[in-house]
Each structure stands twice: as C-alpha cells, then as structure tokens.
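Sending over a structure as structure tokens; questions will come in a sec.
Left out: one protein chain. Kept in place: all the others.
Up next is chain A:
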Amino acid sequence: MSDGVPGSAVLGTPVVPTGDGRPDGADAPPVVVPRRRRRRLRLWIPLGVIAAYLVAGVIGPLIARYDPIATSVADRLLPPGSRMSDGGLALLGTDQVGRDLLPQIMQGARISLLVGAATLLLAGTVGAALGILCGYLGGAVDATVMRLADIQLAFPSILLAVFVAGVLGSSVTNVVLTLSITTWPIFARVARAQTLATRSRDFANAARTLGAGPWHVVRHCVLPAVAGPLLVIATVQLGFVIVAEASLSFLSLGIPAGTPSWGTTIANGRDYLASAWWIATLPGLALAVFVVCVGVLGDELRDRSDPNLSTR
C-alpha cells in the first residue's frame, strides 16, 4: 500500500518526453542480414515448390494425358528412365499394368490438392466460426457445440466414411464432406481457446470502453488473434487430410477408381515394394515434399503476420 512517492511536481513538462525509457523502435543492428536472407528463403522456396505442384496438377494432365484404361503388358514395372514400347520416355517408371507414373502422379496431385484445399476451407471456416461463436458467447451454445465436437472426435472417421460412402456413394464431394466432418472440431477447439483468451483481454475491453460492440471486437481483436494459430493448424491438417484421403481411397471409400489420387497410386504399389519400389515411393515422396513445404510456409507466414516477432 505504501508505494507512494509524494511530490511529483519537480518533474518536467509533460509534452517534452525527456528520458522516457529506451530509444523507441530503433532498427535492429546489421548483424541480422544473413538471418533476413534465410527468412526470405523460408518463404520463397516452399512457395516455389507449392506453385510447381499447382502448375503440375492444373496443366500437367493436359500435356501428358493420363488414361486409366490404356494398359500395356509389355511396359509393366519399368524402372524410372526406361523407354516404353511406344517410344515414349517413362521418366518415373511405369506401374504394374504398364501405365506411365508421371501423368498418374500429376493427375493425383490434382485430386489430392483439390481434396486438401476444399476440406480445409470447409472445415476451417465452419470450425473457426463455431469456435469463435462458442468462445465469445459461452453458456449453452458453447456447451452444446463443444459436446458435439467431443462426440465427433471420439467417433472413428473410417466408420463415418463407411457411413457416408454407403448412404451417399463415393465421390470427391463426399470425401471432402467426410474429411471436413472429421476435422472441424480441431479448428473449433483452437478458435474457441484463442477466443476465450482474447475476448476479455485488456485491449478487447479497451475497445469496448471506446464503444465497440461484439461484432467489432470479434473482427478487430479476436479474428487477428485466431488467424495465426489456425494457419498453423491448417498446414498440419493439410498433410493429415491428404493422407486420410489416400487411406479412404485405398479402402475404396474415397475417390472412385479410375481417378487416381496419390493415395490410390501408393496403395497400388504396395504389393510391388520389393520389385518395383518406385510405384509407391515416388507419389509418397511427392506427398511428403508437399506437406513439408506447406508446413514451412505456414510457420513462416505465421511469424510474418505477428508484428511482435517480425523485428527480431
């Protein structure tokens, strides 16, 4: 209680800030330049790789057409770099029925990226919206939605997939639906936790004391705080979703046969791992590189979107 220091009149006029702490916002010393360059690489390398995947997925199949029924017994299990019977070069080898792997992987990228992006968009939007709603309102809304999320998390996604495939049939849309139902609780939980932590923070209260209503507080205080963690979750989930799609397709609960995704190609190559390693390995590598790049990009974007980190 007795921290009082009476007699503050000795100090200078208020509008001339004398010796008010350290120099504000001084630029970092030049020592950090190499780090800056490293950080630029951390942004541009994954961006470049992801762009390459997108290009391959979008226009690759137009150039090197993939035909699911064009099998050729003579070209079975050719290793990467072989000549095929029609004279073409099988850059990545062929599979067990003699189809060129490169177009197959590019076609697969198309499906896998589409499923991944659509699922994240759907699950992310719905999950974030519900999570923010729950975190902000609390009470009965919160209890109901979060119990639903708990049930969802406890429910095996394969069972759900069986159910959806059985009732609605198997299609790309239904795979996206199934995976979205499986993933939204993760987004909802993170969004809710972050909202809870932010809604009664001082700066949210400060906004309120300046007349901000709930909508304004959510938009300006909660959303920016939720966005960073969600971005990180999304990059992790993207890998999970693409792999999950592969497992569903492997169980014939996902993408219908004839539309190759990375998952179906990997599944095809499983029986030939000893004799023809490339069938399963190359799409697997494509998947791994993609997921890693997305992860690095996500981390980097998060760091960049946080001004408290950007000057370090």
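Here is the rule we use: a residue touches a chain if its C-beta (ideal position, glycine included) is under 8 Å from a C-beta of that chain, and two chains touch if they have at least 3 such contacts; residues count from 1.
Convention: contacts and distances are computed from a predicted model.
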| item | value |
| --- | --- |
| Chain left out of the displayed complex - its UniProt protein name, from "Succinate--CoA ligase [ADP-forming] subunit beta", "Oligopeptide transport system ATP-binding protein", "STAS domain-containing protein" or "Alpha-D-ribose 1-methylphosphonate 5-phosphate C-P lyase" | "Oligopeptide transport system ATP-binding protein" |
| Which of A:D150, A:D271 or A:D306 contacts the chain that the document leaves out | A:D306 |
| Candidate in contact with the missing chain, chosen from A:N205, A:T259 or A:T281 | A:N205 |
| Where the missing chain touches chain A, by residue | 1-22, 24-25, 138-139, 200-203, 205-213, 216, 220-221, 224-225, 305-308, 311 |
